[in-house]
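Note that this complex is displayed minus one protein chain, with the remaining chains in position.
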């Protein structure tokens, strides 16, 4: 490969430069929208829905929305780490079913105080397995977690024998506190969601580990060349994801005190939608916990807002679809400096 | 006087901050093999991209035959009869030879079906003229690199080519394959096609070309008749003396041996490499691209496992399994490809610079942002990195400033051994000399430095000793007193003093 070298500035770079000069004002509006567009959209939504139905910003309603988003939200926090590190996790839905079923089953067998750590340990093992496959063996994360989605689903069914799992004495257990309890007038699931978001947000933004996650996702080769142990970072991201899933399973189990085997089915894609809506790139290296929280809340508020104006829950699917595509489209349009793709 | 097949008139191409091509004019006659020479960074690739329609020139014009031509895109260029044989092959490996040759132009039957008969018939006809040993139905992925190159050449023959441009075509060919290639070029020549032949290899240039045009620093330096010139004259024209690239003459006290390799080998890449670097010394590794220099650096940095030999740091044998281990032994690598290996382009300047030590800098659980900024500011001043602030995304900086960030990243780690691979590739002249001075300065401060470069003046300028490599082996090690441009060029071309035969290359 002789002359890869006459690399004066590369094509793409100069192309971008040119278009920037052509429409500076347009580009800066675009950049602003790309950076803060999701917040702007969020605010517009809230204003719009509030006009349509003032009950929308009623504190009770807001709490209700956040509460019902908490399970999805907690899972999205973990997936944010995985996505920033440049991978995918499609297994969180069935993993959540798994932890819910396990903790409910063990609750009656060994008591809640032991059931909870046991469930966390088992869920983390699953996370570690995925982390090993993707991090150390460098297998494609889409296929690995797709396989794990199916495998964990099978594991759950095998574990439960296909039966629904219920706690025998639903009124006499303190276990319900995680899903149904309140502290300081705020539901516990919300507190858990916010506490986890704060903790993980700090880890991602303020610790050396967080910096390494961005580096590995942004340019894995350059990260390795800087002495970062890439496999270890990816592994840790999947552990964090599994931890979040365990927390979500705990809330889910505690809220209903009984569950089907398929309680988390399909959530992996909703979670991913929330993370993408928050502006994380599937290519890795970008996204924040704060933005993911916004993404989760947008999904929650859309659903709630549409219900309040009298539309069925499924209208939100269509609205979410449109919003996701618009959000990602505007994001990349701002980056490439033109609205339509250059694909011929 | 014959009408030129292709004529360039005053081509200027600027990029922000760089004048990549500055008034390049020459012509290629039909039936002529015209060499285009110049050092890395001289503007050859940019010129080819202009010809191929990837870049549009800011000034000047291109004439194909008599008509001025504007190439909107690669397809357009091909349509106008300008065909490229790239060194990086652009083939679809899962498809057959025939499909690749007629990619985008498969003969059609009704209903959108492929007319295979016509396709294979046409392809076989072309392949026959090339006298290759495979047929139209072969899957391209199963062919050797040389044969894949033949497929590219066959593709060029499907159009009425006015000019065919070969970009380092022999880089990965064996001697036997080269003979076939030169035959094909001779055939094209006899058909009246104009050929631009880009290569660094003097002996090939003098064997097959009719004229030689030389670029230096984006400027056209002249055209010579091959029959009337010699290697010295061409080299003189290529190297020039625009920069202060005088020989390194400074001598200071050398310290102990910081790094030593003994019989280091990596199968298929390099063999029996032994050298040492002392504190305060700059050792230059010079050779053609593909001679195994980068691979040695990668091995020293823990990115490859050697198949034989040993590495010694401060006299102690070490095994290095990862960059992290190399770093902890005090070895740093400024990699060859800044963008894909050196930097996380989406991150800011500070984070890039402190990336290897982000964990070490923090005393508690959190990143020590203050200390990181301090490091960045220190090296910004020291290396004169021009950026509005540490918050700037690295991808937005110029090449020179990006390279300084990478260098700063490693200097701030206080390494014992600093390996720099192509330190000035793709950066402007001013930054080049700053980086050269910096390398000398580092040596005088007691760093052991290894510089890998494909630019001879650079190696001569910065090195205390020069290791000349050819095909995975060390041919000779020169001190700065012994070395001349001639004996260096001979060494990296595989010619040993007193012997004429080439050594057996490690990688065929």
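In order of appearance the chains are A and B, and numbering begins at 1 in each one.
By definition in this document, contacts are C-beta pairs under 8 Å (C-beta built on N, C-alpha and C of every residue); 3 or more make two chains touch, one makes a residue touch a chain.
Following the convention adopted for this analysis, contacts and distances are computed from a predicted model.
The chain that is not shown carries the UniProt protein name "Autoinducer 2 import system permease protein LsrD", picked from "Metallophosphatase", "Rod shape-determining protein MreD", "Autoinducer 2 import system permease protein LsrD" or "cytochrome-c oxidase". Across the complete structure, the visible chains that the omitted chain touches are A, B.
Of the candidate positions A:43, A:57, A:121 or A:143, contact with the hidden chain is made by A:143.
Checked against the hidden chain, the listed residues B:71, B:132 or B:269 yield one contact partner: B:269. Only one of A:46, A:62 or A:157 touches the absent chain when the whole complex is considered: A:157.
Per the touch definition above, the residue from B:59, B:93, B:160 or B:384 contacting the chain not shown is B:93. The chain not displayed touches chain A at residues 90, 133, 137-140, 142-144, 146-155, 157-158, 161-162, 220-221, 224-225, 230, 265-266, 269-270, 272-273, 276, 282, 312, 314-322, 324-325, 328-329, 332-333, 336, 340-344. Touch with the hidden chain on the side of chain B covers residues 73-75, 90-95, 99, 103-106, 108, 111-114, 141-142, 268-269, 298, 302-305, 322.
By our rule, only the chains that are shown with their structure count from here on.
Taken together, the chain A residues at the contact with chain B in this complex read 1-11, 14, 17, 202, 206-208, 210-212, 214-215, 218-219, 221-229, 285-286.
Against chain A, the residues of chain B that register as touching in their complex are 15-16, 18, 20, 40-46, 49, 54-55, 87-88, 167-168, 171, 198-200, 288-290, 301, 303, 322-324, 326-327, 333, 335, 339-347, 351, 355-356, 358-359, 361-362, 365-367, 398-399, 409, 422, 425-426, 454.
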